[in-house]
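A single protein chain has been omitted; all remaining protein chains appear in their positions.
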Amino acid sequence: MASQSRPFDIPLVAGRKTPADVTRDICRSLEGKPTLLWWCGFFLALSLLALGLSAVSYEIATGIGTWGVNRTVGWAVGITCFVFWVGIGHAGTLISAILFLLRQRWRTAVNRSAEAMTIFAVMCAGIFPVIHLGRPWMAYWLFPYPNTRGPLWVNFRSPLVWDAFAIGTYFTISLVFWYVGLIPDLATVRDQLRGGFRHKLASLLSLGWTGSFRTWHRYESVYLMLAGLATPLVLSVHTIVSWDFATGVIPGWHATIFPPYFVAGAIFSGVAMVLTLVLVARKTMRLEDYITARHIDVMCKLVLLTSGIVAIAYATEFFTALYSANAYEEFAFLNRAFGPFGWTYAIMVSCNVLVPQLLWFRRVRSNLWVVFAISILINIGMWFERFVIILTSLHRDFLPSSWTSYRPTPIELCMLLGSFGLFFTLFLLFCRLLPVVAMAEVKGVLHVGHEKEPATGTVTPRPGVEEWEIANMGLPGGAA
Amino acid sequence: MAQRKAQHYWRSWEEGPGASEFVQISRDEFAESLDRPTEQFSRRSFLKAAGFTATVTALAAGCSHAPVEKAIPYLIQPEEIVPGVSYFYATTCGGCSAACGVLAKNRDGRPIKLEGNPEHPLSRGGLCVVGQASLLNLYDSHRLKGPLREGQESTWAEADAHIRAQLETIRASRGAVRVLSGTVSSPTLRAQIQTFLASFRDARHIVYDALSSSAIADAHQATHGERRVPHFRFDKADVIVSFDADFLGTWISPVEFTRDYASGRRLDTLPPRMSHHTQVESRLSLTGAKADQRIRVSPAENAAWIESLAACLAKTAGAALPFALNGEVGPHNSIIEQLARRLWQARGRCLVVCGSQEPRAQILVNLINHLLGNYGTTLDWNAPSQQKAGNDCELEALSEELDRGRVAALFLLHVNPVYELPNGPAFRAALGRVPLVVNFADRWEETSSLSRFLCPDHNPLESWGDAEAVRGVYGLCQPAIRPLGNTRSVLESFAAWSGDTRSAYELVRAHWRENIFPHAGNAGEFDAFWDRAVETGFVSTAVQATNAKPFSFSALENLPKISTPAGLSMVLYPKVAMLDGRFAENPWLQELPDPISKVAWDNYACFSPAAAQRLGVQEGDVVRLETTTEGGATTSTELPAFLQPGQHDQVVAVALGYGRQGTERFANAGPKWLFARSGVGADGRVGKNAAPFVTLRDGYLQYVRGGIRVTSTGRRSALASTQGHHSLTMPKDLPLVGGQHRDIVRETTLPALLAGDFKAAPSPAKINGLWPTDHPYTGHRWAMAIDLTACTGCSGCVVACQAENNIPVVGKDEVLRHREMHWMRIDRYYAGEDEVDVVHQPMLCQQCDNAPCETVCPVIATVHSAEGLNQQIYNRCVGTRYCANNCPYKTRRFNWFNYMREDALQNLALNPDVTVRSRGIMEKCSFCVQRIEAARIEARRSDKLIADGQIQTACQQSCPAQAIVFGDLNDPSSRISKMVQGPRRFAVLEEFNFRPAVNYLAVVRNRDASGKSPSEDRSNG
Amino acid sequence: MSRRVVIGTFAEEGGLLAFIRAARSQGLTLVDAYTPYPVHGLDAAMGLRPSRLPWLCFLAAVTGAALKLLFEFWTTTVDWPLNVGGKPWNSLPAFVPVTFEVMVLSAGLTTVFAFLVLARLWPGKPPARRLPRATEDRFVAVLEESDARFQSSELRALFEQFGAEHVEEQLEESA
Partner (left out) sequence: MNDRLITIVLLVGLAFSLGVFAVQAGSWHLPGNQQGYEPIQPIAFSHRLHAGEMQLGCVYCHSAAEVSRHAGIPPASTCMNCHRYVSAPLGVLRAEDDLAKKENRKPRSIVSPEIQKIYAALGLDDQLARDPQKNLAPIAWTRVYRLPDFVYFNHSAHVNVGVACQQCHGPVETMDRVKHVSDLTMGWCVNCHRTANAAGVATKPVHPSTDCSTCHY
């Protein structure tokens, strides 16, 4: 607690807001007409999505041959995108669940959008494993269901089956978690808006929430449960994704370091993506008071930390390979760094290890434009990390006779763009339809950092009610 | 009777009685609702309509059934045929003039696979790529359907009438009648042609081979007084020296020679026997790749080497020569003396062969063999080979006649002179001056398109016939299918024109009765003899010993001098698949990667890396090759460059047989999609025709052309190579591990092996894994062993596998994208820089016990069988490609598209016992599980156990070197379990504990223990 | 039957807290309190017992995991044992990941579902009590006028004392 008391010096919410202000600010962004910026973004996203959709439908109609993959490199851009998007997803759950458990109250401003990001990212991720199949229409065979084949179940030893379950669970739980968090705010929206589509939507989805404290009481424990469940889940998901490779025999894949390495990388990329989004959101949605410089600062530090972990992972796997005295292992990593695809490795290291080091400097952290640029670079770097792991390990494996190269076809690239199209389309719609900031939670922390001077609108104390005094001192005591 | 039960289930709307009117009604619905003017047709009712449509479609889907199928039995079933059962008919391969014995596997009235006939005295069960692929020629839709007259469809009656009429006039006017053919191995046909020609005053039968060995025969004419190509017996030779003769690849009778060569190098016998093989050659041939000692010489040096060897041996033998031989070949005397010593020690047990077309070289080789006393031992003089009867002098004469317009009638039989002769254009022009040109070609190609009459011959699988490969060994051809078109056997055609109406069957039978049966020795009924011949597919008769004439030294007195090509010289060679281009339209042959270059779908200009560097040529650069004759005429062509280690620096090697008319069809071989690229060159054909560089000089077709100028065109063209990295040592450009070696192929020398201090694999250390062993293999335990010492890389197995397992052809573009589908591939690795050692390693699914592919498949589409097979179940596969990624040997193949066969006719070649894989699923070698299952069912039926060797995989069956052995490891007496005991056994990547079921036997080279071939310590000449 | 309730609205969470403590100490029966966000200490003030949902969550987790593990064992070892890559029939370690995922899934869904049932929340349900500002920035306490001896005037006074902005009495149908 003592350690926690310090950050409260800086207000979590700027501009001395009252709960009423909060409600107004957030709901306003739902009622008003979308800004021109929003329309541009939405149109762009939508056209990318259309591009992606046409690419996918062509691929499914014609065959995986429309990708650049070959007999030796069976996976490339497709699975890279899958891992990339799953990784992005992790920050959301991290911020909403793990930071919740760690009582990091600054999360309140960003957790809603972070969770939304998670859900949309996982959607994007979920698409790729399906469309990369030779026979996508048979994808349901990955799930065990009673059948007339003997019956023939699925292979529970296969990481792909683990994947199917992990991604499915992850998506469901994230969705539920997100929705549970939304209920009180939806009620607020319901009570604020007069008619209109959003009002209808809110009254349908708010489940008749009144703010009854008996419900709040249960609600808190449920939220705690979900946070408690989501935390190991988020760790497990990327661990399992990493096993897709770690359980393989291919040098460069077959490494025990993968699970922590992948999880760190996922959080790294995820937080970077959150940064990108909130930096845009706070400008376009005029939320500077809620998403303050302090939030950015904290997240920058988180990025710095995870970047460090990733860097150690890179070093470690290189060291293990060279130290292993296993010719195939050694070769895999030297080929990764200095082989035909060395340039991808260079991009990966510079974007994920070198660039983030700038964040050591407060001046950099406080310059939002630089932070924005860095976050973009990190996203690129992390995409390449997955590309490097998948491609460079595959294209030159055991038998030199079957070494090949790889070059993506336009179809694949369209799919990559398409996934971003889907992601941003959904996110922009979310900004227009649902409260982007968790109002109830923010209201709970409005006073934080304002304890010094008595907040406006407080009734003047009356004598003889000492417990009220205590209560009136605000929540730190309560929280402590 | 049936009408009593009206109610019955139905499979489709059309069939169902009640269905039709339902469809009717529902159609009316839409008619009514949609014909309404829109303003009256409100949204609500539209939604209803939509809803109804949905219901109807849902219903339709709900009760849609498989389409109705008809089963149409025979009306009168032939006694010997049971539907669904395969029968084998012994016949003779029509692929080339080597005339190997084959068994045609017939199913439901059509041949679906060709296999070597194990009982045939020459090929002994082996079959080459061309033989294997010749099945597809039968089902080629480009074959002529019937006779053509002036390019117009005609009838046999009409054609015969015209031809006979014209022949009458020619007979009257004593015009010259010529039959121009390739080597005719059929004695009946030879006789038939003679009888046909007999009725003319001026008639001759001229024979030439596009891949000529004319010089050999002529040399023997000179030295032994008889024009013969002796029968080479590599099995009897302990020392083999070959000067530019690719006898394992394409020379005279490769299958037979490979078999002999392998039996001369059997290491599993006691004591191990291994002949010593020296190859002196200018380009890297399949044979050179196998040699114990390989010496790179330029074509010019070649003759000099022979001469000095002859001189050296003459000295040793103390033979008095009536003339001086120049024994000097610069710095290499030591090697020559060593060669001579080795040969001399193996007098009578050695063999020197030469592929050169220089008469001087051949005569000297005869001298050498004579001095070594090889005639009668390793060169069978009494039963000479009939496989190369070509006579280039006569060819030269004919072309003069043609130029002078002296020929009245020309019959072209299985030759394509316009394409394959150097003076093709001249020939084309000359043909125009011949009043009667009759061609027996089965398709519309360079020459046949110029003929007045096209009388297409049957495919060898459609007709009766015979073949005499070696004197005294007669093969019989019997039809395996009714002729698909209105074609006619050449035999019948010639018979018809000489007024003989007998069928091919009668003609062959009659000829055998009169000429072969009498020599067959074991007298008795002819019918019995004939039936036996039809059953076994061949007969061997006694050959009367012609007393070999004394070697005439007089021949040596005025030896024709060598015309040494100057400067960079072009060597024209045949590829194992394409040969002289006779089957250029066969997709299996086009897609087969060349065993040395690993490039498919193209020919190219091979340079040695050093030469390429000197000329500033990169691989894939299109270079212009040109040369000028004495006459000043320039011949030129443009080809992509290919870097070929082990080739002489003064040589550019180009493959013959490409750029054939008809290969345009491969422009869209392979899938059609947005970014698909054409499979042919700019001129619309596969590769370029190099025949114009061949020369017909002083009566010999020469395949070496001097004075080649190389200029770069600045263009590039990618070569469809199936192998990216060519050595087992890691690329130098990587720090630390650069130059590191992977022991994927293990190798030793004969002395080391005999000394017993060689062990290919460390004795399998008991790897105690984490898991309990739940899978003991009781019952059978299938495994394979591949002897890398025997394997020559001829690739027969690759095509055999393709034919057996319905492996599709994917086309050049897909090969360029590394998507070839061959289940069996031949990995080829080089060791060394320009003096390279070559190893070939057949690589197929290793059927690992601890298969990495199985663990990762999410849907259990690949699991292990109780007999150790790594099963791939196509219909369960969803196509994650995870298994292929995780396969350490990369032997899994994915159907990236629906790889269709060219047309329905080609589908007749499909094996009905193997599923045809659709798009999006994984496939791989199955150890020919369909054969295993067949054997199991047969065994159960006859209440016997499966005998060792009863199951032969397609690759094993076809291998001429018998390098592949398949069998049951749980049977201690089986051949395989014995083979895996030896010291040479190793498995690839064994140390990872994948437990592969495919074992390899290490490469053994017949060298001194240091493993260095003497050629390595000499500077490159 | 119908009952009379007094609804007092506070602008400050502190006011509500103090009022409720006082009210309960005076033995008044509190129907419920309505707040825009979970006010800390209020549960104690209202004397709410800690929720039993965690136990349910735990139970669901255990059953889900157990069933899944059994299922995997059954399919690979009992129902149709297939030799996959030489692995033993019962490859327990390989079964852990899926088991874990299913555990989380069953636990999470069960808990949330149970919560919705207990709190009687369902899609499109109209709010039981219309207190629009309670979801915005006001803190509302609802008391029941149960015992006859209680004077509404005193009650009002009590509200006033703790700075309630607005107090009203309602007659409502009790559940």
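Letters A, B and C mark the chains in the order given here, with residues in each chain numbered from 1 onward.
The rule we apply is simple: a residue touches a chain if its C-beta (ideal position, glycine included) is under 8 Å from a C-beta of that chain, and two chains touch if they have at least 3 such contacts.
Worth saying up front: this structure is predicted, and the values here are computed from it rather than measured.
Novice: Any idea which of B:R341, B:R404 or B:R940 touches the chain not displayed?
Specialist: If we include the chain that is not displayed, B:R940 is the one touching it.
Novice: Which of B:D260, B:E358 or B:D913 touches the chain that is not shown?
Specialist: The single option touching the absent chain is B:D913.
Novice: What residue numbers in subunit B mark contact with the hidden partner chain?
Specialist: Where subunit B meets the chain not shown: residues 1-2, 4-5, 8-11, 15, 18, 22, 25-26, 29, 32-33, 36, 40-42, 44-45, 48-49, 52, 55-56, 59, 62-66, 68-77, 82-85, 863, 865-867, 869, 871, 873-876, 913-916, 926, 929-930, 932-933, 937, 940-941.
Novice: By the contact definition given up top, give the residues of subunit A that touch the hidden chain.
Specialist: These residues of subunit A touch the chain that is not shown: 147-152.
In this text, only the chains that are shown with their structure count from here on.
Novice: Work through the pairs of chains, note which ones touch, and then classify the graph as line, ring, star, complete or other.
Specialist: complete
Novice: Per the centroid of Cα atoms for each chain, what is the distance between subunit B and subunit C, given in Å?
Specialist: That pair's centroid distance is 79 Å.
Novice: Hey, how far is the Cα centre of subunit A from the one of subunit C, in Å?
Specialist: Between these chains, centre-to-centre, one finds 28 Å.
Novice: Please set out, as single numbers or ranges, the residues of subunit C touching at least two other chains.
Specialist: 84-85, 87, 91
Novice: I need the residues of subunit A touching at least two other chains; which ones are they?
Specialist: In subunit A, the residues touching two or more other chains are 152-155, 157, 161.
Novice: Considering the complex alone, what residue numbers of subunit B touch subunit C?
Specialist: Residue list for subunit B touching subunit C: 771-775, 848-855, 857, 860, 863-866, 995.
Novice: Spell out the residues on subunit A that touch subunit C in their complex, using ranges where they run on.
Specialist: 18-20, 22-23, 144, 150-157, 161-162, 165-166, 168-169, 172-173, 176-177, 180, 183-184, 187-188, 190-192, 203-205, 207-222, 225-226, 229-230, 232-233, 236, 240, 243, 439-441, 443-444, 457-459, 462, 465, 467-468, 471-472, 475, 478-479
Novice: Can you check the complex and tell me which residues of subunit C touch subunit A?
Specialist: The contact residues of subunit C facing subunit A are 11-15, 17-18, 21-22, 32-43, 46, 48, 50-51, 53-54, 57, 71-72, 75-76, 79-80, 84-85, 87, 91, 94-95, 97-98, 100-102, 104-105, 107-109, 111-112, 115-116, 118-129, 131-137, 140, 161-163.
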